[in-house]
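The complex appears here without one of its protein chains, the remainder shown in place.
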Amino acid sequence: MTQVNRLDGGLIDREAPLDFTFDGRRYGGFAGDTLASALLANGVRLVGRSFKYHRPRGIISAGSEEPNALVELREGARREPNSRATMTELHDGLVARSQNRFPSLGFDLMGINDRFSAFLGAGFYYKTFMWPKAFWERVYEPLIRQAAGLGALSGDPDPDVYDRGFRHCDLLVIGAGPAGLMAALTAGRAGAEVILVDEDFCAGGRLTMERESVGGLSGNEWAAQAAAELAGLPNVRVMPRSTAIGIFDHGIYSVLERVSDHLPVPRAGTPRQILWRVYAKRAILAAGATERLIAFDNNDRPGIMQAGAMRAYVNRWAAAPAERIAIFTNNDDGHRTAADLAAAGVEIAAIIDSRPDAPASNIAELFAGAVVSNSSGRRGIGHVTLRLADGGRKHLSCGALAVSGGWNPNVHLTCHHRGRPQWQEDIAAFIPGEGVPPGLAVAGAARGIFSTASALADGRDQALAQLAELGMKVKTAPLPEADDAPVTITPLWHVGGTKRAWLDQQNDVTVKDVGLAHQENFRAVEHLKRYTTLGMAGDQGRTSNVLGLAVMAELTGKTIAETGTTIYRPPYTPTPIAAFAGRSVGRDFRPTRLPPSHHWAAEQGAVFVEAGSWLRAQWFPREGETHWRESVDREVLATRRSVGVCDVSTLGKIDIQGSDAGAFLDLVYSNMFSTLPVGKTRYGLMLREDGMVMDDGTTARLGETHYLMTTTTANAVGVYRHLEFVRQCLRPDMDVQLISATDSWAQFAVAGPNARRVLQVVVDPQHDISNEAFPFMACGTISVCGGVMARLFRISFSGELAYEIAVPSRYGDAMIRALMAAGDAYDITPYGTEALGVMRVEKGHVTGNELNGTITARNLGMAKMVSTKKDSIGAVLAGREALVAEDGLCLVGLQAIDGDNVTAGAHLFAEGTPVDPAHDEGYVTSAAWSPHIGASIGLGFIARGADRHGEMVRLMNPLEGRSARARICSPHFIDPEGERLRG
Amino acid sequence: MIIEHPLLGPRDSQEFTCLGDASLLQRPDASADDAAETFFDYQYLRDNPAGTHRELWYHEMGDRSWLVVTRDTATHEILAVELASDVVTAGGRS
Amino acid sequence: MASLTAITALGGITAYDETIGGIRIAEIADTCLASLAMRRGRMADFEKAVGKVLGTDLPAPGQRAGTDAHGVIWMGPDQFLVEAETGATDLAGRLAASFGAAASITDQSDAWVRFDITGKDVPAMLERLSAADTRLMQGGAAVRTPVHHMLCVLVCRDAYIGFTIYGPRASAQSLHHALTTAAASL
Partner (left out) sequence: MRKMGGYSGFRILREGLTGNRGWRPAWRDPEPQQAYDFVIVGGGGHGLATAYYLASRYGEASVAVLEKGWIGGGNVGRNTTIIRSNYLLPGNEPFYEFSLQLWEGLEQDLNYNAMVSQRGVYNLYHSDGQRDAYRRRGNAMILHGADAELLDAAQLRAEIPFLNFDNGRFPIQGALVQRRGGTVRHDAVAWGYARGADRRGVDIIQNCEVTGFRIQNGRCTGVETSRGFIAARKVGCAVAGSSSRVMQAAGMRLPIESHVLQAFVSEGLKPVIPGVVTYGAGHFYISQSDKGGLVFGGDIDMYNSYAQRGNLPVVEDVCEGGMTLMPMIGRARMVRMWGGIMDMSMDGSPIIDRTPVDGLYFNGGWCYGGFKATPASGYCFAHLLATDTPHDTATAFRLDRFRRGMMIDEKGSGAQPNLH
């Protein structure tokens, strides 16, 4: 395990050696390495295969922009495809694999694609695979899909947890390079609340990668010192391994902290990553810049790398990409690279500087005015071909090629509000332009201020300006001395050639592809991007866009500024989907609301069902019952025969008080409530303003100025919102106050002929609940079980003599037990939502199945409930012509005959009519087996239904290949006159 | 987004539910002869500007206030936030 | 007939109390609560009654006023939550008697679950749960804000280290799960 390319020095901890494997082979590295630096130190150049042509690929960069060195990390359910080796901190035992190759990285059968590249250019797939038609899904597409993609997911649930978090600050500083550190120091020392984030695991940015001095220290030492000072300030939070991935409206920044990715597995209970939502009054983007390559034929060979990345590997990680390295540059950075490499003992094959006036070099042979026109070598670069200033050619052997095409400021976050960067000619790059998110300033290299000294100064100045806007007066601190070399660059985008020259290495887009796009009139930048896929890879074009634009600009004869750019979108770096979800996943996707009798019901072995946000008992199976229907039938029959009890606490309850409460209810309900006597309850129908039924329920008048409204379980939240709308937005003049009482009360329906007898056991004797004293629709405050305050409502959803009794929630558990004990003599039977549903269908009460948002009071046969004596919401628009048509839908009952079943969702057809849309007359909304009637019954809507009782209809369910016959009847299967209720 | 609640200061828009155009505050007179037409207009037609838009937000995960937020629909910049009840009351309606 | 036995929102006879790392999470089951809403146009009577009955000025938006034992939390425009530590039987009834037609009173003792959270790591825990800037909250600050999709009331008792979280009683289990999970994830 010799690290053949490991140099002396660097910022790695040689006392902490680490083992890792890549494609099954074991290698060694050190703490402080990334997977990329360790691979380079071990002499591994070939790390991946390209997307389309399966070309061998190596490491290009030392940062998050890496397009090529994407690997699968970890094993089993933690397998993590498409992970950037350059951003992967090495830990002991790390397992990495190359991807998108078969059978092996060295020998990839799909490499054949490279031979057929002439037929696989931009957009070729739009022009073929059309014949025979059926072959697309069966043959072509499966082949394409199998070949496409890079890494593979494990297919297993992600075992790690993710958190979300919220932080607030005066100033968020993004990037801990010289500009960012200086900005954070300036603001931190001034006492501002500062958060400093950086995607690296140590502070310093390029200072950790360059050989230069700051304030008399090495750049790295100065950065470490600055970070230490910041960490000591109570008003500053330094967040390493944290990437600002997006800027949202009004100063909301999304920051992904990789809490545990540098560990083999997260510590128990702790998240793998946290997605922070940072609320920042002001922010400074100091995200640095990304070096671009120069396109030339076969410029994608392993070993061809950004010059700055080369310096980073040598200076910070003491890893030389090769023993002999050539340098290709159009600016002074190439020379700086040569100096650093030479200082580290790497042999420099030559400096190829495209500028005819290139500065002289005393480090290596210089070819001024020359370009690299081609590369060669199997699975990695071995030679480069130069085109010299005099037109001559020269071959040069080298193990790696450092390329410097100039630096692109990392403007991406400034574009997250659709801002457009602007072209700056002297640095040949885009800098932040119009539309930078409000509150965000840009400092240092991210806005094209490249030298360390000027970046430090800019960081300080931007911080001062931001603090001034916050009204904080800060005195200017001196800056450390630092390197201040100016940028001189002569743009060179691509070297003309006859082979393919890569622009976007991850998506395999070449100069030829841009040429084809131009030829076929895909010239707008967005057309170029979408047709060729340039810039659509994981780096969103950080390494490719400007090159592609420049090539298109040359072809169209426009300037790059005129050509413009595509839009950068969040996230800045690819971000796991799980991180956006946080803890709200699986069973914790949404909170679960439990009714007060839940624990008791669980003891009874109840089967539970998700009912909106609630978990409710669905039925209570008894020993020997093998099918849910047995349980439900028993619950229904027992209730109708004697007495049943059901927890109905989930219904929304809204306490409405105030001197105008009655008038308020008259407005929100279609029927009248101001006339309801105290101590009485009334069914109310609530419409939307468009005339459709919104909700229904009973509302009790508890006092002169006090009502209690109930809503359906599903609509509790929506109705409350609506009432607040009416109260605050329509009638703020009314004296009405609202408060939800849903959670306050445990409420039980006690239903059946013996309901009163059971209640008389628990209700304290001073309260007379006889039929005479407490008739149907009565309500009142009473006490139960020796003085516990309760409310009693004589209302019925089942059609039986029934009450709902409510006690404070804390007593709900005891209350159900007391009711069960009190009802023991009557074989009291707890029933769940299924039996509740059966009984309400038998009684013809509507629920969400019927109230589907397209149903009017008239459809329900309740047109008369829409009072014309007063203004109520929805009354006007309910009168529109199509809503009052004579042949409109009408709620009916349906009773199956001949042993057929009524099926909800079946469509209704009259006998003898064709089964086609023109003869479709309605549909079934609810269905149930009625043990009481001994038939399958249901509710539904059918045209002119009120006039068709007795008629036979067909229930067509072609979806399941079924049909049935049923007779239309009144929706009230049970006790249509309501005698039971009043008994 | 952050909504500067007139009583509570800056709050994440996630705490709110947006209903839509604040013209919904202007519920027409149901007893007027032209109520069918005015209610149709009230309920269904929208200016839908690309620019300054007055709209109703409900602080559902907060203090349950209905707010009138004046917001630029092209930039999302929020220009003013008022309590809906204040707006209605100041408008001299009912 | 025996009287009924109350259980806590989490379903216990006694209240939950656990310390996870540097954070103690305690369910407080015996707080009496009542909603107090001002009737329209009754400002003077209302404020007078607040001073007389509750012994405090009305809290400003985002605040709680009063003593440790007796407090008034601002819940919305003209709407307050009165908090009485223990033994305040029929708080709502007593308030109703005192306020008369100046206020609408509704018992809320059973509408909420209350957790008190104390310890040095409370700020770190709360920043995983709530968008509220709890680091800036001083004793007496109170904010209604969502925690994992549940509308809660966060009351600061002691800056940085002592908070009360009220959540919907029916969601007590989910809120408790969220709190304990956050405490264990630091």
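Here the chain labels run A, B and C in written order, and each chain numbers its own residues starting at 1.
Just so we're on the same page, a contact is a pair of C-beta atoms (placed from the backbone, for glycine too) under 8 Å apart; a residue touches a chain by one contact, two chains touch by 3 or more.
None of these values were measured; they are calculated from a predicted model.
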| item | value |
| --- | --- |
| Touched by the hidden chain, restricted to displayed chains | A, B |
| Of A:201, A:248, A:683 or A:776, the residue in touch with the unshown chain | A:248 |
| Candidate in contact with the missing chain, chosen from A:390, A:881, A:911 or A:977 | A:881 |
| Identified contact with the non-displayed chain, of A:382, A:570, A:861 or A:976 | A:570 |
| Residue of A:81, A:215, A:240 or A:491 in touch with the missing chain, whole complex considered | A:81 |
| Hidden-chain contact residue, picked from the options A:169, A:805 or A:956 | A:956 |
| Residues from chain A at the interface with the omitted partner, ascending | 51, 78-82, 116, 118-119, 121, 124-131, 133, 136-137, 141, 144-146, 148-158, 160, 162, 164, 246, 248-249, 252, 254, 277, 416-418, 512, 516, 519-522, 524, 526-527, 530-531, 533, 537-538, 540, 567, 569-571, 574-578, 580-582, 584-590, 592, 609-611, 688-692, 848-849, 852-854, 877, 880-884, 903-907, 915-917, 920, 923-927, 956-960 |
| Chain B, residues in touch with the chain not shown (by the definition above) | 1, 12-14, 17-21, 40, 43-50, 53, 55, 71, 73-76 |
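As a convention for this text, only the chains that are shown with their structure count from here on.
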| item | value |
| --- | --- |
| B-C or A-C, whichever has more C-beta pairs in contact | A-C |
| Between chain B and chain A, distance of the C-alpha-averaged centres to the nearest whole Å | 28 |
| Averaged-CA centre spacing for the pair chain C and chain A, given as whole angstrom | 32 |
| Multi-partner residues of chain A (at least 2 other chains) | 277, 279, 733 |
| Junction residues of chain C - those touching two or more other chains | 79, 131 |
| List of chain C residues in touch with chain B within their complex | 61-62, 74-77, 79, 131, 143-146, 151 |
| Complex contacts: residues of chain B adjacent to chain C | 7-9, 11-12, 14-15, 60-65, 83, 85 |
| Chain A residues touching chain C - in the complex, by the definition given at the top | 161, 163-168, 269-271, 274, 277, 279, 583-584, 588, 590-596, 598-599, 614, 649, 655, 657-660, 705-706, 733-737, 739-745, 761-762, 764, 784-788, 807-811, 813-815, 818 |
